[in-house]
Structures are given as C-alpha cells and as structure tokens.
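Note sheet for the following structure.
Here the complex is missing a single protein chain, while all its other protein chains stay put.
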Amino acid sequence: MITLSENTLQEIERAASKYVDRKSALMAALWAAQAEFGQLSPDVIEAVAEVIGVSSAHAQGLATYHSLYWKKPVGKYVVMLCTNIACTLMGAETLLEHLEKKLGIHEGETTPDGMFTLQEVECIGSCGNAPAMVINETFYYDLTAEKIDGILSGLR
Amino acid sequence: MINIKINGIPLSLEKPTNIIEAAAKVGVHVPHFCYHKELSIYAGCRICMVEVKGKPKLLPACATAVSDGMEIITESEKIAKSRRGVLELQLTHHPLDCPVCDKGGECSLQDYVFRYGADRSRFIEKKREIPVNYENPLIERNMERCVSCKRCVRICAEVQGDWVLSDMNRGSRVTMESFCGSEEECVHCGHCLSNCPVGAIQSRLTKNQVRPWFVEREAETVCPYCGDGCTLYLQSRENTILRALSDETYTKGSNRGSLCVRGRFGYDFPNNPERLKTPLIKKNGSFVEASWDEAISLVAERFGRIKSSAGPDAIGAVIGGRNTNEEAYLLQKFMRAAVGTNNIDNMARMGHINALTALEDAFGLGGMTNQIKDIAQSGAVLLIGNDAAAENPITGLAVKRAVFKKGAKLIVADAGKNSMSKHAALRLTYKPGTHGRLIEAMVNVIFDEGLQDKAVEEKNKVLFGRINVAYAHNTPEKAQETTGVPAEDIRKAARSFASAPAASIVFGKGVTASVCGYEDSLALADLSLITGNVGRSGGGVNPMAGKAGEQGACDMGALPDRLPGYRKVASDEDRKRLGSLWKTEIPKTAGLTVMEMLVAAAEGRVQALYVVGSDPAFELPDRKRTADALSKTKFLVVQDVFMSDTAALADVILPAATFAEKEGTFTNSERRVQRIRPAMKVLAGARPDGEIISLISGKMGRPMDWEPSLVMDKISVSTPIYAGITYDLLESGGVQWPYYEEMKSGTAILHSQGYDDRRAAKGEEIAAKVAAARSVKDDIKEGYPFFADIAVSLYHSGTTTRKSKGPNLVVGGPFAALNPADAKGLGIGEGDTVKVRSRSGFLRLPAKLDAGVPQGIVHIPNHFLGAGCNVLTEVILDPVNKVPEARYWPVSIEPEGR
Partner (left out) sequence: MGFMEKILLKNADVPDINDIDVYVAHGGYKSLDKAFQMGPAAVLEEVKRSGLRGRGGAWFPAGMKWQFCVEVNKFPKYLIANADEGEPATFKDRPFLEKDPHQLIEGMIVSAYAIGASKGYIYLRGEYPTGYKVLNAAIDQAYKKNMLGQHIKGADFSFDLAVHRGAGAYICGEASALIESLEGKRGQFRVRPPYMATHGAFGMPTVVNNVETLVNVSHIINGGADWWGSIGSKDSPGPKIFGISGHLQRPGLYELPMGVTLRELIYEYGGGIKDGRELKAVIPGGVSTAMLTPEHLDIKMDVKSLQAAGSAIGSGATTVMSEDACVVHMVWRAMAFFYHESCGRCTPCREGTDWMVKILARIENGAGRTEDLKILEDVCHTIHNNCFCPLGEGAVNPVLSSLKYFRQDFEEHIRTRGCPKGLRARARH
C-alpha cells in the first residue's frame, strides 16, 4: 500500500477538523491525494480510505462518482474543453476536433509523451466568453484554433 | 389510530408505516425493487408508484407514509401505464437471458414484466456490455442484469456493517462493485445475493442447478455450525440438498434473515459421497462392512460384558456439538439408566462449560443472560476473547448494529486477531492468559472511581463489599504489568463500560478455554453485576457457544456431575426425582469428564468409550496422548457421519444421519430451543443418532423411545428449564428457556426480576480460587517466544464444513497468520513455509501476513486434517471444570523458505 506524504496527511487532518464527522473530509482527502499523486489509483484510494476510516469500496464509489477525480494517470497538462451548449454554439466541437488532431489523440486520452490529456467537460461557468477551456487551473476564453495553437506551444 | 383504505379495503394501523407495508397487511403486493424493510428507504426504482386520492401525481409507495384518511389505489390503468414505462426503461439494457439465468422463476423483474406486459422493447440501440465478475469463488456478479436498486450495497453496509460494496460510477454507468471488483474484504455472507431482486448477484455453487419448480422439498431448520443457531431453509431434490436460503421475512429466530458464509454456503456436506453408509467393524486391524443388526449386537454385547466384568464406570461416553438435544438426552439417559454410570460428557468441556457454571454460581442459572438481538440495544459492548465476526457471526452483527445504530462504544479485548477491531472504540490487546487481570482491573477502577451502580449496590451491600475486596489488589498499573495493556486504556474501558446506560459483555473461548476460564467468567459476571447490567436490556453476560449443540448438551445433562436441567448428581433429592421418573436408580458418584476418561482409558480403568458426533483425537489437546489413550481403549465405538481421526481408531463405526435428515432441536447460546427438520430422507445405510442409541439401549434391556417429539415430551418433564416445551410450541422461531407455561412465554432476558445470589454465599471460597491456577504455563514458555492462537475461522467449524464445497473454495487449507512486523523480523514472506514448534510437536504451515494479528501471536485456524493444532498442545486443566487450556499455546516459529 502507498503511504501518503506528511503534507497530504496534514491537509487531510486540517480538512477533517472542519466537520463534526470525519467522513466529511473524504472529498478533501481525495483532492489532497490527487494533488500528491496526480491521480487516484486504487492504492491511493485505499490509503485515503484508511486515513478517513471508511471502506475502500466506499471511497472508490465516491471517487468514481465525480468527474474531476482522475481514476487513470493523466498528462502533465489536462486540457479540459467545455462542449456544453454555450460553448458548442460558439464552435467548441470544431475546437475539440482541432485539439484531437493537434495532439494526435482522441478525447479522453493522454499523449504518449505524457504531456497532455484531452478531456471534454461540462459547463465550466465561462459561457460569457465561450468557447472556453481550462488547463490544469488556468482558464482560457474566447478560443479559436489559432489561440489554442499558441497556448499549447507555450506549454510545450 | 390511522384509518386508511387500500384498494377499497379498510385498514386500521396503530403506528404509521409506508404504503408498501400497509398494503401487505391486507394482502396486497405493491411491486418494488429497491424497497426492503430492513434497509433505509432508497426510492430509486420507481416501480412502486401508487395513486393516493387527492394527489395529482403518483406517489412512491415505499417512501410515502400512510396518514389518517388516506385512500390508496395500487392498481389502475394509470398505474399500469406508469409501471410499463418504468419497466420498459428497466429492460432497455437488461439482457433477455432468462433461459440461462438462475433467477428464473423467482425474479421480480420477470414477474412484473409478465404482470404489466412490458414485453416488447422499442430499444434498438446497443446494450451495455459488462463482463461477469468471477473474482469471488462463491458469488458471481452480472452487472448487465442489475436494476440499480442498490439493495446489495445497502444490506452490506446497513445490516452486515461491512461496506464491502459500493455503487461505482454515475448514471447508467453505475455498477455495484467491491473495491476494484475484488473479493478481498468480502466475508461471503451472501446477504447481497439473497437480496438481489433479479439475477445480477448469484451463488456460484448452484449455478445452472436450481429452478424453484425443481425443488421437491423444503425444510425450515437450524444451521448446525455455531451457537448462534440460525434459522435457514434447506431445499432438496432427489434426496440431494440443493441450496440453503435465508428467511425472506427477516423475522425468524435469532438471526432474523441474516446468515454467515457457513450457513449459506456450507449446506452440502450431507451430499458428500464420503459419507459413512454402512456400519463398520474392525476385524484384524481393518474395517469390514457389517449389517446394523450385527453392529448393534456387538456393541451391546461388549458394553454388557465390560459392565459386568469391570463395572459400569468402566464405560464412558462423549457427545459432540453437532447433536440435537434429544440425542444428548438419550445418550446421557442411556449411560445413566442402561449402563449405570455418570461417565457422560460433551464437548462444551472445551470451554463453554466454564461460562455456564460460573454464571450459575453467580446468578443461579447457567445460560447467556440476554438475547442475541438484545445486544444491539447496548450502549457499550465489552467483547472479550471472542472474534464474534468469525466465531459467532450473527452475534457479531448484533454488536455491529449496536455500534452503527446506537452509537455504542465497542471495547474489543483479545490476545489474538479479532476482526471486530475495526469497529472498536477501544482495542485492548492483552497477553494470552491474562484476560482475568484485565477484567479485575476494570472492576477495580469502577470501585475506585465510584462508578458502580448505586441502586444495585444499595440492595447488595455485602456482595459489593466482597467483590470490592476481592479485586482491590489489582490496580490498573499492576494489570498493565501482567497484561501489557496500558493502565490508561483499562481506565478508559472501565469508564465507558460503567457509564453506558446499558453495557453488555460478549465472550467466548478466549476466556473460557483456559486454566482460569471459570474464575474469569465469574469476574465478568461481577463486572456486569456491579454496573447494574444484570437483568437489563442491552446489558448482561453473554457467553458464546462454539457449536450448535453445545448449550443443549449441557442443558440435557450430558455432563458427569449434572443431570438434565443442571440438577446435581451430588444431590440425593435431584437423583431421586429423576430416578423415579426413569424408574431406575441414578448412580451416586459423579462421572468423569472427557479429559479424565482419556486418562482412565490410558490407565485401563475405562475400557469402553462411546464417542458420538465428535472427534477427540483431533479436537482434544495433546494429539499423541489422546490417540494413545483411544488406542488403548479396549472397545471404542464411534458414531459419526464421516470418517475421522478418532473413527480410524474405533472398533465399531456407526454411520449417523446429518442435521438435514432428521427431526430434533438445538438450543443456541441464547437458550433458544429451535427445531430442525429433515430436508431429505436419511441416507440409505445411515441412521439418526437417536435411533442408534435407542437400538443399543434396547439390546441392553432398556428400550427407549427415540422419536424426537416424544423425547422432547420426556425432556420437558425431567428438565425444569424445559418444562412445557413441546414441538408444537416450537413450530416457528423457537422459545428461550426457561419457559413459563402460565404466561406462554420464554425468557428473553434472565434475572430481570432479580437473581439467585449464590455468589454472595460462595464469596470467600471463590475469592480464594480467583488467586489460584495462574501461571501454569510459565514453565513451558521458556524458549517459545510466540503464542499460537488456535482459532476458529469464519469459514469453518470443523468436520462438516471441511466436507462442504463452499467454505473450502474460500479457505481450503491451513495457514499460519503472522503480524507483518514479526514476519519481517524472522525473514518470513507471504506463502513461505514456517515450522510452528512447541515443546511437544510441530506443524509446517504456509505463512500469511496479516496486520490484524497482534505481534507475538501466530494465528492458526484449527480445522484442517493433517494440521490439527493438538500436535502442539499438552494437557493442562482448569481446576474447577477440568477444561483444557486449548486456545493459546507457547510456540516458536522457524522460517523454512519457499
């Protein structure tokens, strides 16, 4: 079994102290573990479950319920393109195809060099500046194919 | 009063309930998948929608409480349309593989589709494809068939308390899975499969073998495996057991719908081709088949000859924990009346007897004071020397329920592995054999901090004073030295136990099967007494019987010093009373315990042994010495269903019937007398034990009725605590003794009206004994740094589980489980062979690393042929009941590599 770092454990305890029931900190713990390991592989989930005091199945059930917990390894950059209606109206689907071609992968996949994961996501609350995407924690608005090319090459 | 109408039928209810339950009361079934009365309301399947007058929309019957004046319609065109719509959606992805699905004929989905005619699917898209999960050897999960009712997940969490399953993913991608689909944390109780309304979770043991219309015979009976005594249903066809089912109404017996892996999956040993099918007589060192006549005549004749040549006391009998009350009764009567000796004992001698006599000495009655389900009412539970989740799983469920539903503080005190630890508020790991000191120190703390129950103290001043004095020497600090448990933890345990509104004690062989088993059981009784927990719901002193027949065999007087109903051989009056019933004179001298019989056999004082349903050569300590004594026995008769280590040494083997073939009763740990019923005819060639005993007795000139219901009638006359109990009374669910005819009720909780305070009278005498018999094992510890924990596994109970397919698929062989730190220190890896050696012998076992095993302990389940732990042990007896030390034994561990 994996051991969580001191830092992560501290973060989990800090979160746990905010609730009357420790189990409430399970989401925070999964976030913290994801930050440390980049993904929630089974052994990470197991370690988190142990720390929080729930069954591994319960933790896995929670992890798989949410879209933003990565259950598979992801690239250094996770490109999350919104294709919900506002963005689709503004051309997000063409951009998705553009991204697929550009990165040479299908939606949901990671480039062989481990740099990029391409992920189609639901609304990210940027509809006033659609189409939009998030890469890791940075938002990019009013996208065009050219803009995307610039952003990607800036990251490479 | 709530007055409602369901489909026009008026109904009055005292308490509010939901519409499904209310409808059931007037015989109306409201379709449902996700609703289950033992579970939280989920209201997800949406098939239970009904019309309620005045409400524009249909309402879910499961999630709608009835209220006064409500008028409910459960079937109408509107409702049918809604249900058809839901069923059509339910069927979009459901494979139409009914012909190959084992649920066929008992599937809710099939039934409802049939009823509402949602038979034509308009779904032309591709169906979901999910591979069947075969990780679990007993249970298969086919998630393509799942209707997402989540009953499996909820029952695993809410009833079983294990949270092994969860719903994974979201939306129509949801599947009900264990962690990564593995079976690792599963205890194979099968709750999930018995609760699945469709064929998504099924038993692999019955795959493609059972259809409901196949079943020729079904019997409501009792599981033979442990002292919990669970109600279950056995189904058979062509004299073969097909499967075991749990009670779907969740109301019956002590288990009320729950079963453990042994009960649910360990049912098929009666079908095992290795069954003994004809009497065998040893001639010139090998067994020769014989007729029943021949065998019975031989036994009767040899017993008769030994009786006249060496006296009746040269014959002894022992009965195991798998036999019914009636059989135990017949055997002891045979020994006392036909042979004329008190040399009769039963395998409760391996521990449980210590608890029974201690409780009798403390309160006047030798039985668990409370009820299994009552434990769920506890505010604190002291679970000591019993891995309830493995040894007595249904009791374990009650403890878990107390924790989950009542927020009870669970104190798990054990020297070895205890799978209940994960639910514990406090885990006390004591050094083997020192549990008594721990209990005493808890009593000490309670008096010291003034936590005793003042009202009870007021009424029992003298007794309290004596107890206080008796334990005064053992402060927590002192106990810390002997037990290794931090004094502060002992204080915490004492405080949470004493401060709970009701606190129960649950204990087992870890306490009783030791040289101080009697005293330590008494100490537990004292602990309960001073905290006012005797006679209280959610409190009490609750010893767990290891096998289904143990409690009953004791109740029936299959004991050398006790007559039926714990009357005393030593009492002239008791003997006379029984003697006049039996029209015979009961021998005056107490008989020998099984341990003593073996010594006597080795010395030639006992010449004949009659061993019924047990395997002393495997079960009793010191394999060599036991086998030696058995071989020296001039005439050894073994009556059993399979060949055993002991049977191999016998002169005559009499093939007996299993629990699945006969009538009878078992009395479980909680004093509940319950009927077993035949699910099949007696195997050709075998006979029920009662019949065999009576045949021998008859041949010896003392005919006895063996027909079980008649025997019960006799029992109820000769055994005061069973007075008034008849088969009719036991028709369903059983009765807890003592039974009060005037009130037509058994006794759920003993001593609620006060208790017979023998403890006070015996005070000093016992206090003196408490100090005795302590460090017997010190001299054999030298050079053996570990303790073998000779344990019961969840998957086995002994001979018969060994012969059942299911349990062996999960745990099929012996092993030695070690704490990873210990293993590391010794350079032992998972699967390595280790030699576990004691002063008297050794076992070679594959190692398992298990963080649940405390350091210094090697956990060895004692069930497997060729790996009997009695090669390690020697005979050391407790001074009161002659119970052998059989749980922890000093050993060393040597790695032998791969």
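Order of writing sets the chain letters: A and B. Residues in each chain are counted from 1.
One rule holds for everything that comes next: contacts are C-beta pairs under 8 Å (C-beta built on N, C-alpha and C of every residue); 3 or more make two chains touch, one makes a residue touch a chain.
This one's a predicted model, so the numbers in the text were calculated from it and none came from an experiment.
Counted over the whole complex, the shown chains touched by the missing one are A, B. For the chain missing from the display, the contacting residue among B:Ile2, B:Val26, B:Ile73 or B:Leu89 is B:Leu89, taking the whole complex into account.
Of the residues in chain B, those that touch the hidden partner chain are 41-47, 49, 57-58, 60, 63, 82, 85-86, 88-90, 92-93, 122-123, 125, 147-148, 150, 167, 169-174.
Those residues of chain A that touch the chain absent from the view are 18-21, 23-28, 30-31, 52, 54, 61-62, 65-69, 83-86, 88-90, 93, 107-108, 121-130, 134, 137, 139.
We take it that only the chains that are shown with their structure count from here on.
Every residue of chain A that touches chain B in the complex is listed here, in rising order: 42, 45-46, 54-58, 60-62, 64-65.
Chain B meets chain A in the complex at residues 162-170, 177-180, 185.
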